[in-house]
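All protein chains but one are shown in place.
Note that the chains are named A, B and C in the order they appear, and that numbering of residues resets to 1 at the start of each chain.
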Amino acid sequence: MIRFECDYITGAHPKVLQALVDSNLEPHPGYGEDEYCARAAQLIRELCQAPEADVHFLVGGTQTNTTVIASALRPHQGVISTELGHIALHETGAIESTGHKVLTVPTQDGKLTAQQVEQICREHLEDEAMEHKVQPGMVYLSHPTELGTVYTRTELEAICAAAHRYHIPVFVDGARLAYGLAASDITMPDLARLADVFYIGGTKSGALFGEAVVITNDSLKRDFRYFIKQRGALLAKGRLLGVQFLALLSDGLYEQIGQQAVAQALRIKKAFQDKGWPFLVDSPTNQQFVVVPDPVYERIRQSYSTEHNGKPDPDHTAIRFCTTWSTRDEDIDALIRDIQAL
Amino acid sequence: MIRFECDYITGAHPKVLQALVDSNLEPHPGYGEDEYCARAAQLIRELCQAPEADVHFLVGGTQTNTTVIASALRPHQGVISTELGHIALHETGAIESTGHKVLTVPTQDGKLTAQQVEQICREHLEDEAMEHKVQPGMVYLSHPTELGTVYTRTELEAICAAAHRYHIPVFVDGARLAYGLAASDITMPDLARLADVFYIGGTKSGALFGEAVVITNDSLKRDFRYFIKQRGALLAKGRLLGVQFLALLSDGLYEQIGQQAVAQALRIKKAFQDKGWPFLVDSPTNQQFVVVPDPVYERIRQSYSTEHNGKPDPDHTAIRFCTTWSTRDEDIDALIRDIQAL
Amino acid sequence: MIRFECDYITGAHPKVLQALVDSNLEPHPGYGEDEYCARAAQLIRELCQAPEADVHFLVGGTQTNTTVIASALRPHQGVISTELGHIALHETGAIESTGHKVLTVPTQDGKLTAQQVEQICREHLEDEAMEHKVQPGMVYLSHPTELGTVYTRTELEAICAAAHRYHIPVFVDGARLAYGLAASDITMPDLARLADVFYIGGTKSGALFGEAVVITNDSLKRDFRYFIKQRGALLAKGRLLGVQFLALLSDGLYEQIGQQAVAQALRIKKAFQDKGWPFLVDSPTNQQFVVVPDPVYERIRQSYSTEHNGKPDPDHTAIRFCTTWSTRDEDIDALIRDIQAL
Partner (left out) sequence: MIRFECDYITGAHPKVLQALVDSNLEPHPGYGEDEYCARAAQLIRELCQAPEADVHFLVGGTQTNTTVIASALRPHQGVISTELGHIALHETGAIESTGHKVLTVPTQDGKLTAQQVEQICREHLEDEAMEHKVQPGMVYLSHPTELGTVYTRTELEAICAAAHRYHIPVFVDGARLAYGLAASDITMPDLARLADVFYIGGTKSGALFGEAVVITNDSLKRDFRYFIKQRGALLAKGRLLGVQFLALLSDGLYEQIGQQAVAQALRIKKAFQDKGWPFLVDSPTNQQFVVVPDPVYERIRQSYSTEHNGKPDPDHTAIRFCTTWSTRDEDIDALIRDIQAL
């Protein structure tokens, strides 16, 4: 069985793992107050060209989304997201568990639009009885999205401009940012300049675990360590996060991981395209959602693990193929051969 | 200005008010532990033919919805509702503020269907990663709905059967139950027999305020007074609720209020129908949502207050007319004359 | 049975009730957007000499405490209170249900001190790992306290000064403010000038129900109606609150109610003092907590309902006597005669 079901099937990139091994016996203060975290944070500020940014390291994505969003909203506020947003669909109501509604808008390609942000904010303010409804208090978007699509810099600028017109901060979920950097014109400095807070995902692109939150909006910085601790997200051996991000973000490793996995995913994409099977969306990143006849799906699953993504009709199944830093070229080769033979 | 904007524009029905005046100087224990509450609860059990039911009196609708739903759900569960459900749209995220997601399904006429309940429950259980999604834990529906439509007994039976197949309790919001009793074949004993918990609305049909919660499912009864107190819903002078519901539910007053207001609303409905203007839905109760050309709306609003319900297109406006116990026949007459003259 | 167990055993003061009767059939907009609420709010601003204050009317005390406190705190903050504070002890964890810890300090007489506020704030800031602890975010105190004691203006000034040094707002629970005005040198303008938010209690001093929240700190004003609605505290027929507070605060009725009940309570106090029985505290208000031998308690409870307040030792019981606007002089006379005869 060759595994393509997700981008967290293996451990850490060898360079990241080696850094953990090398530093293992060093004694350091706990809770992220060590020199590795300090150095990793400084590196991130430099990569983002954001010398004033606050940087915090958390363990996982749901934890990070919940901590950031709950810290930013007042009790009567909700967070705008597409209906496919990870926080809306796949986090067991973690946002609601902190008291806040996810204000969802429809999407076909997984992307939020500036028009949707504008409309939901304007409608709320124009409502005669607006205090009977949840007030929009933050915009959440994933880049790449949950469907693998990406925003352009122009699109992100428009979304942020719309949100900021209504004094609402924008939070970019960068769980798969490595793959987004490889497939869009949005850079880390763009994110730092445009969004109010975003995170650089480690778990899905080379780390054992870890997400680096970058806060550029001053009003979101205050007391953030309290929120991390309260959400159970302050890792005792915080140095593990510093060590990993330092390795991951040094010497272009993060970009390289993203580019390689995207290139592999596009090979899979082309193989299916050549067979004429459609995709849920046109994804330029490491996630590919192809729609295949059910007998084909049965054939594929005998040798390859994928993620089931629903049945668009009774005879077809949508399946997701993911690549990541540890995906081997020979496994891609084998898959392509098998696709061609279908 | 004649007011048709809602069904809470006046105080209490004279008989209810008189009961408050008559009992005003009597000393009674607080927090609903008085004899009026005991007698009103007993009367409700009789009217519902539910001798084992627990009855609690709360002040308002949002408070009641939140208290009931938060008491029934475990942290990872959500409540199924239509997208137009009062809890989904008009309570400032009160349900979310207690940690729970409202799992919404689409609707045109404001009504939930048994098929929708069945589908959302089945899909959840069939999900490969179901613990990543909110688990359905309760069904919420309003009778009449937020659009004035009503369920038939057959429909309610089907919804309850679907929910109970998945071991999920059903909660009926009866904020406007008086009008539902006048316009559907569902009786109080039906509600007590089919639903797990429901409430008899007082605020919108003759009381100064007050909602009577009837719990028939034993598993929802335990410790309910704690939940009322925690939500700030345990009225110090609880006797005020007992006194009002005793008056309201005696001698057929509640049914009479519902019938009279519905008859008045249907006169308004017919007047608009005669003009050929369409309605958002075909409502048989005290709320009528008519869609009129904007110039007509401008004319109407000079003499009558209504609730604005959006603009279906740039040239038309949907407006709600409500009747209630205090609506005067002469005001209906005047409105009808003015409609005919439009 | 003559009832002295609490100050909410009867309905409304006749003048308040008459105002409700007189206005009963008038149609008004809902949710407190009527002219009675506007006039009552204006009257309160005048009585408080606080022309810029925001005034909101809520139904009950627990609801008011929860709404105010949850609106003011960020998620990592708690509210400072004595261990006997109503929010700490008698509200079923309503504050915690909104996500916040009550940071309690010990008390003998029910009163918080400026030194305690100073100490808890200073210790928090000096803590090496302060983000591991709840951050003080508000000060809560009741005037009169839960034991009937009162603050002096000097004491309140010191508490507010201490809190404000640490940028923490002060919230005064005035559920029994009528009795506090009668027994301390603190006036409504003092409260408006010193506290950031407080409320004028109606339920326990002449209204059927109702608490008037006065917000003078601008940062606490924003979006407050959202919080009221979300907590289920926005009364549909809001005019009932405006009507009652307008009657209660006109022509010195509120002060008169307070003074009369306090005078009655002090007569009870003297009767017990003359018998040599001690009190839990030296209360100058309408609540008197006397400690009597158990056989005496058994005799008293045959004719008078009181509130049981624990057993200081195996042979004695602490009981509370309350007076209110409806307490009759002849009942006080009877009680005193019986005390003397004990």
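One rule holds for everything that comes next: a contact is a pair of C-beta atoms (placed from the backbone, for glycine too) under 8 Å apart; a residue touches a chain by one contact, two chains touch by 3 or more.
Nothing here was measured: the structure is a model prediction, and the numbers come from that model.
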Determine which of the presented chains are touched by the chain that is not presented, and list them. A, B, C
Of A:A40, A:A53, A:A94 or A:V296, which sits in contact with the chain we cannot see? A:A94
From A:Q230, A:Q264, A:N286 or A:T317, residue that would touch the chain that is not displayed: A:Q230
Using the touch definition from the top, which of A:T62, A:S184, A:Q260 or A:Q287 touches the missing chain? A:T62
Touching the hidden chain in the full complex, which residues of chain C are there? Just list them. 75-76, 78, 89-93, 96-102, 128-129, 131-134, 308
Extract the touching residues of chain B with respect to the undisplayed chain. 31, 70-71, 74-76, 98-99, 129, 131-132, 135, 223, 225-230, 234
Quickly run down the residues of chain A that touch the omitted chain. 2-3, 5-6, 8-12, 14, 17, 20-21, 23-30, 59-67, 91-94, 97-98, 203-204, 208-209, 226, 229-237, 239-240, 305, 326
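The rule we apply is simple: only the chains that are shown with their structure count from here on.
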Shared interface numbering between chain B and chain A [over half = same, under half = different]: same
Core chain by centroid distance, with centroids computed from Cα atoms only: B
Between chain A and chain C, what is the separation of their C-alpha centroids in Å? 49
Distance between the centres, which are taken as Cα means, of chain B and chain A, whole angstrom: 42
Chain B residues counted as touching two or more neighbouring chains: 91-93, 97-98
